[in-house]
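Got a structure for you, written out below as structure tokens; questions coming shortly.
What you see is part of a larger complex, with each chain still in position.
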Amino acid sequence: MHGSRSFHRAVGLAATLILTATPAAAADEATLNGGNAAWLLTATALVLFMTMPGLALFYGGLVRVKNVLSVLMQCLAIACVASLLWVIVGYSLAFGDGGGAQGWIGGLDKAFLAGITADSLTGDVPETVFVMFQMTFAIITPALIVGAYVERIRFQHVLLFSALWLLLVYVPVAHWVWGGGFLMSWGVFDFAGGLVVHATAGVSALVMAKMLGARRGFPRELTPPHNPGLTMIGAGMLWVGWYGFNAGSALAANGSAGMAMLVTHTSAVVAALTWMAIEWLKFGKPSLVGAVTGLVAGLATVTPASGFIGPVGGLVFGVAGGAVCYFAVGLVKARLKIDDSLDVFAVHGVGGVLGVVLTAFFAVPALGGLKDVAIGEQLLLQVLGAAIVVAWSAGASIVLIVITRSVAGLRVEPDAETEGLDLTAHGERSYNP
Amino acid sequence: MKFVIAIIKPFKLDEVRDALTSLGVQGLTATEVKGFGRQKGQTEIYRGAEYEVSFVPKVKIEIAVADELLERVLEAIEEKAKTGKIGDGKIFVLDLEQVVRIRTGEKGNQAL
């Protein structure tokens, strides 16, 4: 179905640059581009900032006061574990040379970053910087899942699950889409991680929430987000950091990065306004928590498309992302009755997949996009790519949770849940006047 | 002596305090509390989920008063704390057996 034509199709700047980094191709032409390196160094800092402290605060403000520190701790610990694994094998499996298995997974040639020196290049940027930039993606993706299991999960399980999930879900999918794997060969478009980041995390979050069960008292007895202001600070940081996420994915300080920043920003603000408008119509008041949720939905939705579409695409992605994710939130909570506590699936899973599909349309020049493809064919590719990633994420997560829950226990005791994880899991209290 | 406990709307605190001061009340103690009563809390909506917030922020003031001041204190609180809308609050009067001023060791009416 995906013959040689799509196999050889150009797959976006990111892909090209990575390909040129393979020994043979890069040897003759690659020299360091200082401007690109400067921007990628910066983008790396911005993406780390998204998780630490951005996402941690975004999530921390939404839970009850007795679980704030546990959320911060989960994000921090995941960042540490994911970074360590990335250095040890993650980067190598995602971006190393997989030899015969290259379609499925990279190799172990770069385990412990072997052979990577200060002089190594990926395209025209230092490979060290590329390793770091990609690491920040490997940090935030499992951290996104935190939103599904807050307020009731065992900390041991967070660590074990996140570590295995990184290796079993994130790393392979990153390889498939960006590291030279089969989805990349097919020509599936995913500029900055609609599939690799948002779909994997969103789908696994739903699986986790279902298998873990709802929080005690869900939905009737829960209290409102304890500190919407904290959530808004986190959202601001996510927003700024997302510039690095999407515009950094151009791996260059050029117009492609600029356009990615522009459409990212446009989608974000339009999605926030869309969410606000829906709430205003339905409840008579737009809420801050709603507006920032819309903002994040707009950011997640545009992520896969950010390097391929133009400003008008950005507007459309914003409206779509804001509205669809809004209704997805209600669907999961009210219909499916799954306590995906902070709506990871509805915002990231749905937003990411939606964006991947919409990309097929708005990437074409007729709709302001930058890629010369046939909508129909590309749509098939995008849908197929999304289906595979969703299926893999769901399947692997189920298997993983079945295993990890027998090893590390899934849920804390009811008493500990009542008392709150801050005290029972970490021995700390979030506020001591 | 009497121990008066009044639950009032938070923004009425300053007015009530001023009125009491001008009656000669020398001290009082205020606490932020959450009230449950006929006045219902707002329903708050976050990401589509409705949270019924049944408690409403109130301020509790406690005032130890000499018997002869009691009536005027009650009237002053009533007058100043009243908006006429539901949730204006309540005043409770308890008997007060003894008072001690810690700084001086004075007791009874002296200590108020």
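Chains: A and B, in written order; residue numbering restarts at 1 for each.
Criterion: a contact is a pair of C-beta atoms (placed from the backbone, for glycine too) under 8 Å apart; a residue touches a chain by one contact, two chains touch by 3 or more.
Note that the structure is predicted; figures quoted are calculated from it, not measured.
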In terms of the displayed labels, this structure file contains the chains as A x3, B x3
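Definition applied: only the chains that are shown with their structure count from here on.
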Please tell me the distance, in whole Å, between the geometric centres of chain A and chain B computed from their C-alpha atoms. 52
Of all residues in chain B, those that touch chain A in their complex: 44-49, 51, 53
If we count contacts the way the header does, which residues on chain A are in touch with chain B in the complex? 219, 222-225, 228, 279, 283, 287, 289-290, 293, 326, 329-330, 333-334, 343
